[in-house]
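Note that one protein chain of the assembly has been removed; the remaining protein chains are unaltered in position.
Up next is chain A:
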């Protein structure tokens, strides 16, 4: 059964068309991440699901019920806001209990559930404090506590980690993933951070200009992007794009380098394309060339060590590409060497339609 079903949803703000007829179905218990660059409509979509924005047209069903015109309180949802939105004049306990008390849950039950949620999030010792007395990370935990204490069908997260510093963000990401595994509830999570999307999601819904560009499991999107946008958005460092021309068996770069595309038949020779290569699928030339790989001589231009790996920038076929190599593979710029490219992972894009061929 699906907990959320959106049909042909549109949202206009005056002349601005924020959400352009989106269809989306979220199965029960799934962790769905809505991701995309700012202005892609992901937050608007989430707020429309929550009922904080009215849909211009289309329908929203939650738990099998049409709630398109229902008030937020009648939708059986819980939400975590980007700026936490804690109630400043209530202490942590009353903050977490607010929703339950609003719904006239018996006080004994409120106590029990607040205690359990607080223990789950490691904030049991903070219950008497007020929001202003908490650190950013603690506030975020309270905000999450306020959501999970409720018995909702959908749990919505609107960029909950974007106000935290990098270290805390990593910790909270783990926390949220653990919570989802423990609770098994349906969660919808909005972020612009593709790493958050990749690490948290059961399914990523990638939005662009108010439309769903592609949706699926994180690895599915990473390995089999349907468009240049998806290919470029997911993955860090970003995918390299090199202009190329198709040949009978592969592609030719502008400097004459010919690269075989294993397992591809019936290519339209002579067609201008863009070759997409992930930095992770490029390695230092070893002893023997692995099957499906192509070896290319290069000159390293720039070296950025990240600890266990090193990001090396080099010119190839008229473009500047980045390869993610093992830490000690290259040490200084100017080095003349050779790289092996895993061509089985290469992506070929039609530059006109931006679709992956």
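Basically, a contact is a pair of C-beta atoms (placed from the backbone, for glycine too) under 8 Å apart; a residue touches a chain by one contact, two chains touch by 3 or more; residues count from 1.
Going forward, contacts and distances are computed from a predicted model.
J.: Name the absent chain as its UniProt record does, using one of the following: "Fe-S cluster assembly protein SufD", "Cation:proton antiporter", "Transglutaminase-like putative cysteine protease" or "Sugar ABC transporter permease".
T.: Its UniProt record gives the name "Sugar ABC transporter permease".
J.: Looking at A:65, A:83, A:135 or A:236, which residue reaches the missing chain?
T.: That would be A:83, which touches the missing chain.
J.: Which candidate, A:102, A:135 or A:254, sits in contact with the chain we can't see?
T.: A:102
J.: Of A:8, A:73, A:178 or A:295, which one is in contact with the hidden chain?
T.: A:73
J.: For the chain that got dropped from the picture, name the residues of chain A it touches.
T.: Residue positions of chain A that touch the missing chain: 50-52, 71-73, 75, 77-79, 81-83, 85-90, 98-99, 102-103, 146, 150.
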